[in-house]
Each structure stands twice: as structure tokens, then as C-alpha cells.
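Not every chain is included here, but those present sit where they belong.
By letter and in written order, the chains are A and B; residue numbering begins at 1 in each of them.
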């Protein structure tokens, strides 16, 4: 047993998600950040490294240099994996290079800009046999594991209806045009890809729905819109979906829903029961029945499945938040690496994390959404 | 000033909605039930009359007899209006007959079985100049008046997104086939019309959305489904909608959402603010802002508009429920009749109730939903 060594690409000064990844990686004490390329500006990269107390020799001006130099380090020093927290457009090239250099990869979502890249990357992961984690962090909450387990066990019966939502309000005004950096890249097709709101957060709603139900969307009808004048990508939309088992549903997402924070939610109705989960109060899962009172499952409380308990660090009533869920992914990923180092068997189902196939699935969903929307919200087949 | 006299058609033994109308009519003390035809079975009608302490001479075997006999009574005895609480298929003929006999009419929703009937009825109302109230009761809650007023005043800015839902779970199993009377007629095309879930409750969601926003749905794409084997009408569906001002939205309704009671809700997002209302906790209206904390408007509390206050009977924190909202319609309708009796001006905006034009609008919405669904969920224009 030793600490797993992480190198980071991206996440320099002013970046938001880089620090989230670092906090998540730290929380459980199994991972050590030892190298990084935090900015394409070498001085900025070094400045970031200093703030993170890194050895300046392991703060690199670009990722190629990092992978080359780290590969050359003795095995007991070099990084075990790369964490990619760049803007979307860089995910693919950095991930490919990291895998080719022999490093496991954690990558922020969306995995790539399009399906072709996603297929290439998934193929590379298969080919190399390296570990790959896509940080669809919302699926890492304990109560999501509980929901998934209860559906898998058939407690809700065959699933009939699924409602997934992700409303935000922060892009209701043209703050992208006014210089907000986070807003600017997300609404720029070159950096974000062909979808704005759906690429950024609609994909979380889709991922959550498929993860929890175990179903696949088979057909969809996507009505996207850009409400803020001058914006180049969608900032709102609603998608009718039909699942492969015959279930129906809606995935609605928005970045112009004024006053909403990150109100991701999921409701699933089966033949026997329903469930509801809201990301802003993530430690409660509501179970709904026709023949008895509703039940409130709670993180850490009686009734939780092994999978939920496994993602729980502290007693019930002490809320585990966004960072704790994010950290579950890093912890599970570190355990998977450790198992490889030790040559032991890894319980992938219990220590779950989204992989490159999940990322590819997400890109296919987005491609279908874009195709549907571009044809005036016509029904479109989503191949598996 | 005197009590307004009501005659009822329908609402005999075992009926649910008839008693709701009677409780609503009683609450404020302005209306007196004096006559009725409660069942097509004369004995049952008389039995119902006895339970309601009516004069047996004014309990009739059929509505034609009632209208004929009541018309013949002295002006200071005869009924002022007819309340129609029959199954849907009877709404049209009874309402037409009542209007032709010169009586004002309160009618349960949906107003008719189809657009043609609705047009004929609306024309008859215009022609006779009589008062007509369609009991879309959910719009009568104080906090709905508050929401409507705030949007009309522009406090939310131009409306962009509207999410209206009405999930129920009581038809998740085939209880209609098993003999549940309420379920049986609602799923019988002959009695309920061409739509099941949407005719019954989807229409409430549509009505609520248009009432509160003041917008009209211009186009829609309806994906309806029947989940319970053997059932002949839809029991679930989701509808993408585009409003006449460019706003987008979703109307989703279900009767197979296991564990849901009557979870009608409305969310509206404008350029400046958002709002959320949930029928199961009807005395709270959440206002959402990007530049300041959320606000909870409450029935009877500071900040309420005159229209909301006007629908409030008791101090804040003492919840006004379903029957109180329903009773607002009866009270307003009675005030409108009183104003006619007195020859005084009636403040229709303040003492609001849904009329035949609203009913016609609802039937057009349902016709468009049905047309869209029948063509495999294709986009369909909804004419004003």
C-alpha cells in the first residue's frame, strides 16, 4: 500500500473545476498530487505549482513534456494517473496522449467534443487496458447508489416513467458576452462543442437517468432553444425520451431558469413504486408507494444498501455534500489502481466509477439531441 | 341581498365530485341548494335529496323535468343556476338545456367531449348572455392569483420557460377493470372522451399554465402512452409546448406515477425571476431570483396582492385547502349573479372564474394533443 500519485493537466489560476478535482482527490488521503501542467503559460503553471506546494521540477509547461518526463522517472516516483481538467476541447488529445504514455486517466466530462473522438478514445482505453474514469460525479452520491440498487432488485417493478431535470439560472443574462470566463467558454462552439446547455448539464441528467434505471434511451425528440440574444449555443431545452424497455420520459435542462442553482433531480416510476432524488439535498431519497406511506431513505441511516453505505463516511444527519460524492470517484479509482499494483481482485460493482463507455454513450446521446434539434425537434433514434 | 339558489344535476350516491361541489357551494353561506336531479334512477335521486334535506317536490327524475318545473316556479323560489357534476359525456347536453331554460351554469370540467360541442356551448353562452363557470378549481388558490399578478406586473420579466406537471399514481394497476367506478368511467372513451389522463388532469396543467402566464400554447408535440394492459385511453404522457410569445415548456401528466397523490405543480421562468407552486402545499409560492435570496410568499402573509388577499379567508399559517379554493369559484359566481340581481357593476377581474371560452380553449388543447399523439407525437399547431 502506498499513496497513488496524480499528475494534473489544466486547473490553473481562475479555473473552477481543477480545484474541485484536487479537493476530491485529497479527501480520503490515498492520492497525492505530485506533478502538473496547470496552464499553457509556463509562468502561470509554475505559480499554480507553488501554491500547491509541488516540486518545481515536476511542474511542466505542456502535457507532452509532462508525460515524457514522468515516464522517464523511476517507477516509484512517477505518476500513476493523469487528471484532465482542461476545457472540453482538450479532453480528447490529452487523454489519448496520457493513455499512449501508459498512464491511467481521470477525465472531466464531457469526455470529448464528438462521437468520433469518443469512439477513438474508448477504443484506446480498451486497447491499452488502462483505467479510465469520467467524472460524472452526480452518480457517486450514496442515495444514487441506493436508488440504483433498489431498482436493480426490482423493488419498484418494471420502470415506466423517468423524469430527469437540470435547471440552472446563471446564464439568464448575457454574462458570457460581458466577460465571465466560465460562461464564455461554455457558450463557445470551438471550446464546448456543438451543444451548450445540453453538453454542459443535460448530459448529467441523461447519465443519471440511465445509470439509476439501468435502461437505455432508444428514441428522443429534442426541442432546444437559445433565449439570450447573441449566444451561439442552446441555453435551454426539453427532450422527450423513450427507453429501450418501453418506458417514457422527459429530460429537461436549462441555464436560463432564473433563481435555480444546480437543481438536478430524478424521478422514476415503476409498476410497483416510485422514487425521487434532488441533488441540492442529496442525502434524502424518497420512495413512493401506492399501498403504504412514503419512505425517506437517508445517507447513513437504517435501510441503506451496501453500495450506499460504501459511499458514506460519516453518521446520518451529517450531510455528505458535493465534494464527498466527487471524492468517491477518486477513492474508487485509487482503489482500482491499488488493486492492479497489488495484483488483487477489484470489486468493480461496489467501487463503481463511470468509464470510457459511459463517456461514449454520453456523446451519442448529445449527437442525437443535436440531430433532433437541428431538424426542428423531430424524433431521432439513439443507437446503443 | 339574498341567498343564491342552486339546482344540481348529477352527484348522487357514490359520486365524488358532486359532494365537493356541494361543500364548496356551502362554505361561504351565499348559496343554497334547493333542487336537484342526482341520478337517472328516480329512487336514488330522491334518496340523495333526503340526505341533503331537500323538499322532495324539488328532487327530479331528470334534468328536463327539473328545468321545466323550476322555470315554472315563482321568481323568488326558482333556482338561479344549475351545477353540473355528471360524468363528462353529459356536460354538454345538460349545460345546453340549462342555458336554454334561462339558468346560469356551473359546470365541472372538461366542459364537453370535443371541440364541436365546446364551440356550440360557448356560442350559446355568448348568445344567451348568461353566466357560465367551468370549475378549473386549481386556478382559484390564493397563491395562484399571486403568481398571475406578479407575472402580469412584469416582476418576472418576459416569460421564457414553463413546466407544468400533474402526476397521480392511482391508476398504476388495472383497477378500472377490477370495478373501481371512478376509474372505470375515466378510462371509457364513451364517457370520458378521446383522452384519459390528459382529459382528466393534463387539461388542469395546461389551464394552470396559460392562466398564470397569460400566454397561449401555439404548438405542441404530445407523446402519450397507455401502460396498463387492456386500458383503452392514455394513462401517461408528456407534451413539449411552444407558447405564442416564444416561451418553451413541458406539460407532463400521469396516472401511473406510483405513490403520487395530486402533485400538480407549476414552474415559470422569466427574464428576471422564476416562480414555483405545488398544489399539495398550496399556500406557499416560491419566488426565485438571481440577484437576491428566494422569497416564500404565503397565503395571508405580507406581500400578497389584492387578488390573493381576496381569496383568503383566515390568517396566514392556517392552511386554506382544496375546498376553500373550490369555494372561491362558487363565491365569485354567486357574487356575479348577485350583481346581476342588483344591477350593480361586477369586478370580473377581481372575482375571477373560468368561463366557457376557457372551456373551449381546453378542448382545443386536448384536440391538438390527441392529433399529435395519434400521428406518433408529431408537432401540431394549436389554434387560438
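The rule we apply is simple: a residue touches a chain if its C-beta (ideal position, glycine included) is under 8 Å from a C-beta of that chain, and two chains touch if they have at least 3 such contacts.
Here the structure is a predicted model, which means the values were calculated and not measured.
J.: Total subunits of the complete complex, with 2 given?
T.: Every protein chain is the same sequence, and there are 4 of them overall.
Simple rule for what comes next: only the chains that are shown with their structure count from here on.
J.: What's the distance between the Cα centroids of subunit A and subunit B, rounded to whole Å?
T.: Once rounded, the distance between the two centres reads 44 Å.
J.: Applying the document's contact rule, which stretches of subunit A touch subunit B when the two form their complex?
T.: Those in contact with subunit B are residues 156, 160-161, 163, 167, 169-170, 172-173, 221, 223, 225, 227, 236-238, 240, 242, 248-250, 252, 254, 256-260, 267, 269-274, 287-290, 294, 376-377, 379.
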